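Left out: one protein chain. Kept in place: all the others.
The block that comes next holds subunit A.
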Amino acid sequence: MADLTSNFIGIKSPNPFWLASAPPTDKEYNVRRAFDAGWGGVVWKTLGSEGPPIVNVSGPRYGAIWGADRRLLGLNNIELITDRPLSVNLEEIRRVKKDYPDRALVISLMVPCDEESWKDILMRIEDTGADGVELNFGCPHGMAERGMGSAVGQVPEYIEMVTAWVKHYSKMPCIVKLTPNVTSILPPAMAAKRGGADAVSLINTIKSVTNVDLDSFSPFPMIDGKGSHGGYCGPAVKPIALNMVGEIARHAETRGLPISGIGGVTTWRDAAEFLAMGAGNVQVCTAAMTYGFKIVQEMISGLSQYLDEKGMRLYQLVGRAVPNFVEWQDLNLNYVTKAQIDQDACIKCGRCYAACEDTSHQAIAMSPERIFTVKDDECVACNLCVNVCPVENCITMVEMPKGATDPRTGRVVSDYANWTTHPNNPSAQAAE
């Protein structure tokens, strides 16, 4: 079994799987059960300022999107930060950390955007024994209307300013949690770095409405006939999160800034992908909310088996894919593949045919016996057939070797060349 011990900005945990700040980490009872189930760390549900706690709705907080067999793919929530008194939370954090010294316990914070508020909350949490703080600049609903959460996360200057306050008033490692509700994730990440953040975590949830009730004509979740947008998370948001993590990991100005990857992590594989894309660890919310704390066992066994098979240490996986995450213009235009259908695996549903014939390049032939074959002289290798095929690995992309002639274009497969040097590109530099 590979060693999964993780050290993220000096915070140690037995594995890189943390629970994200959300209901699973809302209170002592949950967190103890999570640690007992094997989670390496938690980011405690976001705390607000001293004073009367915020109030949540007392109707549905969640909406959802399902796949086949009612598998939950996306979750939308309108829950706010903790609705329990600050003192109760702090007392619980103290107790839990004392009993689980080997686990990571980070406190998520969200207070009004003024120096006094931040100074005050930091002083109050100082002696809890917590390992670090996470600044919640991410929640896109409710709190944002009050000038907090994503309202801060969308303004890089605010991120920088608040981060600097936190670093000034506290010695704790500081993670800045970013909102994906921006046109580019880079300015917020850069601002966090300038402010002195030890790391960024992302993504928080994405503004969303999951559905509309067609009888009451209310967006969902519906509270007394009305609905407001919520925050979207779960497997559906993973691609968005992976891209943002990768963008930060590869950019010259943010490269090397530690990243805690969040968004749709459900299996060991998702976690490994985030790590390869530059995250130092991962945080999980929806998967735990869907299946319970026990799923971490699969993440642990799977990641450990993968590392063993690759003969890799955990830290060697981190960032492994980043050098390969490039701009479109850097892609090799002389790389040619063709779809190939494994006739033994094919179940003859014809979905590849419908997809290619109706919407793509008419490159699949169908015989009267329902034998489906690829026409190499038409196939542009778009991958759509692969994606719509219900059988994994039934259709695969086969690379054409150098020197072979592409029957579609009649051109010989040659060495690497990208758009920047392509003859069709009006601003191409002549190839050297």
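One rule holds in what follows: a residue touches a chain if its C-beta (ideal position, glycine included) is under 8 Å from a C-beta of that chain, and two chains touch if they have at least 3 such contacts; residues count from 1.
Keep in mind that, in the parts below, contacts and distances are computed from a predicted model.
Chosen from "histidine kinase", "Response regulator receiver domain-containing protein", "NAD(P)-dependent oxidoreductase" or "tRNA threonylcarbamoyladenosine biosynthesis protein TsaB", the protein name that UniProt gives for the omitted chain reads "NAD(P)-dependent oxidoreductase". Summary of contacts with the chain left out: across A:G59, A:G292 or A:P407, the touching residue is A:G292. In the complete assembly, the contact with the undisplayed chain comes from A:Q305, out of A:S216, A:Q305 or A:T359.
Checked against the hidden chain, the listed residues A:A345, A:I371 or A:V412 yield one contact partner: A:A345. Residues of subunit A in touch with the missing chain: 69, 71, 267-269, 291-292, 294-295, 297-298, 301-302, 305-306, 345, 391-392, 394.
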